[in-house]
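Excluded from the complex is one protein chain; the other protein chains are retained at their positions.
What follows is chain A.
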Amino acid sequence: MCGTCGCSDADGVRLNPEPAAGSVPVRTIALERQVLAKNDVLAAKNRIWLREKGILAINLMSSPGAGKTTLLENTLRELGSTIPIGVIEGDQETLLDSNRLRAAGCRAVQINTGAGCHLDAGAVGEALTSLDPPDGSVVFVENVGNLVCPALFDLGEHRRVVIASITEGEDKPLKYPHMFQAAHLVLLNKIDLLPYLDYDVAGFSGNARIANPSVDVVPVSATRDTGLEGWHEWLRANLTQVLTA
């Protein structure tokens, strides 16, 4: 830029050659659009729909096999008689998980993403309509098992819960920080296996707080019914918050 009057810019003098005969001059159009705007608009619609019905929606995320479906089966057994619960299941293929949850006595809709590695707000919106959950209920969205992609997509949920399991190692929050940064709560599952594994629970919690300083970590075993009081308490408190909001 000219130091005296500021008459040029940082690129200095540029030569703009005569356009070739018949060519159309190039125009630059500023856009300033968020890449995920379309998903975010659909997520906001889901959020409004949920608020009108007083429904708490929880996005459950984990790697494959961490115990999301087992935790949901346990939660249904423990709370299903007092809180209406519905589930939207996301998997690339099969109806296995929605069948498991229906067998446990809950309304469940399966989304098969095919090649897709995450759920998006559009698919969840359609699934919510199909599930038709009653007012004042809790809807769990069991995302595709994957610690990377689901972290980026707002589904319109109120809370995001990440399930880690002790067979995965203490370092996962450091290796997959986006997922742990997105979490409101982390459940550390399969603690019944602690006697058989060399696992540092405090080390995991420390790593989770490096990724997300405000996150709570609750150690549980969904198969052995251990430590789940804290999870149930958290669910009830969050449902109350949504119903009174």
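Assume a contact is a pair of C-beta atoms (placed from the backbone, for glycine too) under 8 Å apart; a residue touches a chain by one contact, two chains touch by 3 or more; residues count from 1.
What we mean here is this: contacts and distances are computed from a predicted model.
Visitor: Given the options "Cysteine desulfurase family protein", "NADPH oxidoreductase", "Branched-chain amino acid ABC transporter substrate-binding protein" or "Hydrogenase maturation factor HypA", say which is the protein name UniProt records for the missing chain.
Guide: "Hydrogenase maturation factor HypA"
Visitor: Where the complex has a chain not shown, which of A:G54, A:P84, A:P177 or A:G227 is the residue touching it?
Guide: A:P177
Visitor: Of A:I55, A:L101, A:V138 or A:A151, which residue touches the hidden chain?
Guide: A:A151
Visitor: Could you list which residues of chain A touch the chain missing from the display?
Guide: Missing-chain contacts on chain A: residues 24-39, 116-118, 120, 148-149, 151-153, 174, 177-178, 181, 209-211, 213.
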